[in-house]
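Please find one structure pasted underneath; my questions will follow.
A single protein chain has been removed from this complex, and every other one stays in its place.
Right, chain A next:
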Amino acid sequence: MFAFALPMASEEGGFVPPTVSDTHLPEIFPWMAEYGTGFGKQMLMIVLSIVLISWFFTAAIKNPKLVPGKMQYLAESGYAFVRNGIGRDIIGEKNFRPWIPLLFATFFFVLLNNLFGAIPFLQLPSFSHAGSAYAMAIIIYGTWIAVGLKNHGIRYFKLAVTPAGVSPVMLILLVPLEIISNFIVRPLTHSLRLMATMLAGHIIVMLAASGARHLIVVQESLALNGVGVLVIAGSVAMYFLELLIMVLQAFVFTLLTAIYIQGALEADAH
């Protein structure tokens, strides 16, 4: 049932598993590539997600009621989850308020773009392409460095890489490690974690679909056809696991955003 949208396994000879390059779909407007960047399915879905999120939240609070309806309840509990569960708990009671819009936008943007991977016909998480994940991580990387510089001045870089209460001899060892871990590995892993989990989920969908198609359509033996049906049944279980991972990754991405901002705000506290 998924197979028609997927690269076909080769008809004669053995089964060819899908590779990473199969996630790069052809561009929708090839002429746009001449002006710097192409316009593919991922970009279309990112535009769609912005439209959907802004439509949903404006429609949900258009005429707010004291006893909320279904939509208003959903929007309000989503907002409360990000505000209290991520913003207030991590950044702290004192200065979490200016950060609610960023965290809220980040969480729902990543969540909806991940969930696109579970919606039939879209069936491709936008962040399965590293480029979109890099863009998100660069925005947040720039944000927390700017926060640190604004709050502590240029001294922030010293505060960020020297852990307090360590003897000077150990600092020779620790400072390079802290520089690598905070300023190089941190933004890389922040983006690649999201991209890798989404890509892995998408590859599993492609593998299950093209494998099941190969077993049912190409193979002659009845036993192998039965195995193909079992693969489809198993892929339903994987679908729900993927659904869980999609929500969890959106949460982890936003939580790490909050943690990095909190670390920059209170760089002198530890």
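As a convention for this text, contacts are C-beta pairs under 8 Å (C-beta built on N, C-alpha and C of every residue); 3 or more make two chains touch, one makes a residue touch a chain; residues count from 1.
By our rule, contacts and distances are computed from a predicted model.
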Answer for the undisplayed chain, UniProt naming, from "Spore coat protein CotJC", "MBOAT family protein", "Phenylacetate-CoA ligase" or "ATP synthase subunit c", is "ATP synthase subunit c"
Which chain A residues would touch the chain omitted from the figure, given the whole complex?
14, 17, 20, 89-90, 181, 185-186, 188-190, 192-193, 196, 252, 255-256, 259, 262
